[in-house]
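A single structure is presented below for examination.
Yeah, one chain of the complex is gone here, protein chain that is, but the others are all in their spots.
The chains carry the letters A, B and C, assigned in the order they are written, with residues numbered from 1 in each.
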Amino acid sequence: MRQLEGQIRIPSGCAISAVISRDGRRMTGEKIIESLKPMHDRSNGLGGGFAGYGIYPRYKDYYALHIFYNDDLCRTECESYLRSNFVIVQAEIIPVRKMPAITNEPLIYRYFAQPLPSMLMTWQLDEDDFVARAVMEINTHLEGSYVFSSGKNMGVFKAVGFPEDVGVYYKLDEYEAYSWTAHGRYPTNTPGWWGGAHPFSLLNYSIVHNGEISSYDANRRFIEMFGYKCTLQTDTEVIAYITDFLLRRQKLTLEETASTIAAPFWSTIERRPPEEREKLTYLRTIYSNLLITGPFSIIVGFEGGLMALNDRLKLRSMVVAEKDDKVLIASEEAAIRAMEPDAAHVYAPAGGEPVIVKVKDGAY
Amino acid sequence: MDMKQYCIIGNGVAAAGCIEGIRNADSDAHITVISREAHPVYCRPLISYYLEGKTKLENIGYRSHDFYEKNNCTVLYGQEAARIDAANKRVRLKTGEEIAYDALCVASGSIPFVPPFQGLDSVPRKYSFMTLDDTLALEEALGKDARVLIVGAGLIGLKCVEGILHRVKEITVCDLAPRILSSILDDECASIMQRHLESKGIRFLLGDSVAQFEGAKAQMQSGETVDFDILVLAVGVRAETGLVKEAGGNVGRGILTDTKMHTSLDQVYAAGDCTESHDISCGQSRILAILPNAYLQGHCAGVNMAGGSEVFDQAIPMNSIGFFGLHIMTAGSYFTPEEGGELYEERGDGTIKRLFSKDGYLTGFILVGCTERAGIYTSLIRNKTPLAEIDYEMIKQNPSLLPFGKKYRVEKLGGVV
Amino acid sequence: MGINYIYPEFEVVRNDARCIRCRVCERQCSNQVHQYDKDLDLVISDESKCVNCKRCVSLCPTRALKVVKSDCLLRENANWSNDNINEVYKQAGSGGVLLSSMGNPKPFPVYWDKILINASQVTNPSIDPLREPMETKVFLGKKGSDIKHDENGNLITKLPPQLELSMPIMFSAMSYGSISYNAHESLARAATALGICYNTGEGGLHEDFYCYGPNTVVQVASGRFGVFKDYLEAGAAVEIKIGQGAKPGIGGHLPGTKIVGDISRTRMIPEGSDAISPAPHHDIYSIEDLRQLVFSLKEATEYKKPVIVKVAAVHNIAAIASGIARSGADIIAIDGYRGGTGAAPTRIRDNVGIPIELALASVDKRLRDEGIRNDVSLVVGGSIRSSSDVVKAIALGADACYIATAALLALGCHLCRTCHTGLCNWGIATQKPELVKRLNPDIGSERLINLMNAWRHEIKELMGGMGINSIEALRGNRLMLRGVGLNEKELEILGISHAGE
Partner (left out) sequence: MKRVFVNEKWCLGCHLCEYNCAFANSGETNMAKALKNVKIRPRIRVEEGGDAITFAVSCRHCSDPICIKSCISGALSRDETGTVCIDHDKCVGCRTCILVCPYGAISEDENGVIQKCELCVKNAAGSPACVAGCPNRAIIFEER
């Protein structure tokens, strides 16, 4: 029997792209879908997905839980778990366009919810920690239920299929976001599973990733010491947890996070000014096992911004360009041109050098 | 400034040393060499080896063919100096030609001393054994049936014996002294060597001298008569001091110099067999007519002539000499117990080692048949090494570096010497 | 003779056609196997004294010598091997405990040899170490897991003391006394040149070697030999030795005959007195006592140096390691049962302890399960034989490896396993001046540096093949390993999949 995602480690190659408006202007999903068309050959039809930020202004104070269910039995079990932990203000099927290119759909639901205050008291956790725990709990222990999006005012949409089809399937033309990320997947040894498609997300963080990291098990075994469970055995999952751990739980800045997971070489660190050297040495030493090696280009989505990062040797392609208030990032320049034919300032960021783009304060 | 003019009277090993010494300090200036003999510098002691067949005429040269050329020397072959005009710094040749110099080295060597034997003129074939020309002349006379009488059982006479023994019928050696090699050996060692030579068929008449020659017959003072075909006169040599003496320089048995080899005449140096040396093994001035001495003196003179600074103050007599496989080495002075000397003696199978010390220094040695690493003993004499600083007991038995102690070895074996 | 007689284990074979009577063999054999007989004009060998150290073989200029295993064996018996029988004979004759040196030679499984390493193909690129930076630097010590910020929101970058190594290897503890001055000098100089550390063992630190302090781990063992303030302050780290892989649960005994001159001074015990290291530390009878010693040493060194606790790999090692991690130690060193020794009772060496591979895997897992893996570094030793063993150890979860036997081999050891006689012909495990001088530290340190540089190159090649360009991304990266010929239980303990999975 073929093993499902999570039962076996799945390396994969990919296409990524993103667009963000620094002015916080909302864009429908049409353009980001366009961007994936010229990169068609970077995917193989076994996964595509999108993350949009700012799409649920009406429920912006609620966690938007997107969940796949194998069947209604699973859904019943999971909803019962949710009800005992959350106040759910809205529960609905995520609307889709049926199409021949997308088959084998699970049940796809979303819930806008808040943790029950009594549970927060009981567990002595803040909201985010509680939600993260709940996500781990469902994904690890409730078979047939999989939470694939859990942030506020953001959402992940993913499926097995080519990404441009997935976008149409999820009706992304009907959502408006100030920031979009997208992903086309080329897994090497799996039939593909909906949950395994990218973006991978926890709370407000979403990751799209192209690459195969050679440090995977070192990273996984380290991060699992801190309550994360890597159920999918994918690079993206572990990167997402590392990002959550460093940004949210250790309160590192984006730059510090980048300096941890794509730490400069020791020889580079030695040449830096003393203060910076001390900080970089510290980060590399304390979280030496969070250094990610091997080829990757990732785009981290978070509330109010994006960060794009290459591995320190720049073993994967990634280009950045600008157009008006928009910043566009993709595996290939063609993808950028598909979104904005006359985008300017096209450049390829150096390995290990984070590109951080934030929406103006208050504009999201 | 004009280049200096150097002149050397003589063309032996001292002269060669002088040339190399000059070149050490002055790489350009011209050197004039006045050579009585018509040969480039050769190794005088090799004449017996030549006769013996141990070396060839082409190998007898002391230096390479282009030695003079390379060193910017003009050699006046077959010329003799007649006079030194020290005041005007000129050398006059017998031809009347004059050579100006800025610095002069007298390396005129020595000449055979021939006692006034009665009837010597009547001897048809008589030879000295000093020069290559002497040797070539003697060689002409040699023949399987020739009987040879050699007058003088010193180093020259006996080396001649070794050189010609296989080419003649018989050899008789006479000497006024009661033992052979009287200048370097004591009675016992001399008799060992004598017996060794006698075993090769050589006849000795010692403590005896020729009373008179009658053609090819020598009437000995002892009354014995020796018939011979060839007479070799090897009684001794005399330092050639005349030029310096006539120029007003200080002369004893040899030319007198200071430790820089400078004579009492301005800018006149002297080196080699014509000089007296200060023998540090006995503290006296004496003629040390040995090759190493000649070279070292010549070199020292040369350096100082050219404005450099070198001192030669380690002169000692030393000889390494072998006859028919029995080798002897001697060096320094032998003080008897009456003179305050101490003797260490070791005898082996046909070997004798005698080390002479005095006042805590090694002063001399005689080694018969046991010559390995003798230079270690020589160095103790030359360097006046206090015996208290080394393990004398050990070194007496075995000349080696162990007795010198670790510091010496670390310095010498671990550094550049 | 008679009932006590045991036929020599080795035969010295001399090709007389090649022997030129140079007598090097005779001069170089401290066991006096060779002797030149003038009358016969022959070099005669007494193989009953031969320990097969190959000194004579190595120095014979005409290759006239070889030492081979004797074929005069007892009747074959799969149960009663020759060794078993001869040991009975020896003990029946002597009534004594059998002594052995170096590591366990018995044919137990070597898990390193049943583990294979991964490499990249197509889906991600291998990295060429000749073209790209390839980092092997490691920091050993407590890291902690939580980052703190000051009131201005800046990172507080102070870490507990760390031991910085240019590559994940250290020379493990061998005391001055068990090995020679020149062996120590070779190790110290090599460690300094390489930017790694060597370890004093429990023999103290010779005054000449204080200058190598920044590359020295100073050991505090149950005998406390040579331990005083300057000693503790001299080292880069302090190691508390609880046990040794070759002889878990056993102390040490350096006979008084070896306690001479510098050794007596360095150990700070009178000349001629036996140096006895008790089996336990007499101030450590439980884990809370260990914590006291750890903090005593930290106090003594003003919290500037990491404290290592070294234990032998025994059955309950995971729990022991967890206890040590919570005792305040910065680094745990685990010594597997194949680790070497200068002298140990044979039965203990050959039958006590567990393989380092399994110990490492279970300790690393246990510390991760408890969330305290980042609170300690793990150093493993006990027969790390090659760079691939190092890579496998790191991938299983070690921070660094200790090597000793490999280092001794580089210094000339031929593993004859007779260190306990003190007659080491290679100048390593001896204190006889004429033997000690056979190890010139110029050569010794150069060979150690060569070995480590060679391993470093190989480690980089292996890392590059896996697409990993920094050693920390290999640490605990068990996906890079696969087992061959291992059963389910072994795979489970090692935490790796079988090849093909």
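Quick note on the criterion: contacts are C-beta pairs under 8 Å (C-beta built on N, C-alpha and C of every residue); 3 or more make two chains touch, one makes a residue touch a chain.
Only a predicted model underlies this, so the values are computations on that prediction, with no experimental measurement involved.
Novice: Among the chains present, which touch the one that was left out?
Specialist: When the entire complex is considered, the left-out chain reaches B, C.
Novice: Out of B:Tyr6, B:Tyr62, B:Phe228 or B:Tyr392, which touches the unshown chain?
Specialist: In the full complex, the listed residue that touches the missing chain is B:Tyr62.
Novice: Where does chain C touch the missing chain, residue by residue?
Specialist: 17-20, 22-24, 27-28, 58-59, 61-62, 64, 433-434, 437-440, 442-443
Novice: Under the stated touch rule, tell me which residues of chain B contact the chain that is not displayed.
Specialist: 17, 43, 45-46, 49, 54-55, 59-63, 291-292, 295-296, 299, 318-322, 327, 329, 331, 371-376, 378-379, 383, 394, 399-402, 406, 409-410, 412-417
Here is the rule we go by: only the chains that are shown with their structure count from here on.
Novice: Greatest Cα-centroid separation from chain B: which chain?
Specialist: Looking at centroid distances, A is the chain farthest away.
Novice: What pair of chains is linked by the most C-beta contacts?
Specialist: A-C
Novice: Chain B to chain C: how many Å between their CA centres?
Specialist: For chain B versus chain C, the centre distance works out to 70 Å.
Novice: So the centre of each chain is just the mean of its C-alpha atoms; given that, what is the distance between chain A and chain B in Å?
Specialist: 103
Novice: Please output the residues of chain C touching chain A within their complex, sorted ascending.
Specialist: So the residues of chain C touching chain A come out as 120, 123-125, 127, 132-133, 135, 137-139, 143-147, 149, 155, 157-159, 162, 368, 371, 373-374, 397, 466-470, 472-480.
Novice: Once bound in the complex, which stretches of chain A touch chain C?
Specialist: 9, 11-13, 188, 211-219, 221-222, 224-226, 250-252, 256, 263, 265-267, 278-279, 281-289, 291-295, 312-313, 315
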